[in-house]
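Take this structure, written in structure tokens, and hold onto it; I'll ask about it next.
One chain of protein is taken out of this complex; the other chains stay put.
Showing subunit A:
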């Protein structure tokens, strides 16, 4: 079923009780975003066909749209919940989180915490704004390592998905 990877991320987080932060699942997130990209492209192609007369495709387009929205909800919930957990840990542990916890955080998350500390809440607000905003915001990641590049890619991919999905959803309603 579509959206299973994204839902799996949420489930794992849901099972982790007591504010525990599980490892950041880069690979699963990348796969979920890849699934979204594929669904989106298929829909782009089919929408042109449907406009050209193939109304039998409308159901399929609608189905893919549902899957995309579900992926979007799950991914956002995953990222947002992790954000809340990290913020709670920051409050309880102070400015230096134990290595065991940092080990579970993505490079993005560590950077936010270190560089932005008290502005992490602003960062959290920025994440929320992205949900409804029509602009690409946020600083580009300048760190050279592969992991950072992947995180930057992830962030851009999520932003692009959010923007085009909000667009399509607005047009639909």
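Rule of thumb we're sticking to: a residue touches a chain if its C-beta (ideal position, glycine included) is under 8 Å from a C-beta of that chain, and two chains touch if they have at least 3 such contacts; residues count from 1.
Keep this in mind: contacts and distances are computed from a predicted model.
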Omitted chain (choose from "TP53 regulated inhibitor of apoptosis 1", "DNA replication complex GINS protein PSF3", "Sodium/potassium-transporting ATPase subunit alpha" or "Response regulatory domain-containing protein") - UniProt protein name: "DNA replication complex GINS protein PSF3"
Interface residues of subunit A (partner: the chain not displayed): 1, 3, 12, 15-20, 22, 59, 62-63, 65-67, 69-70, 73, 88-89, 92-93, 100-101
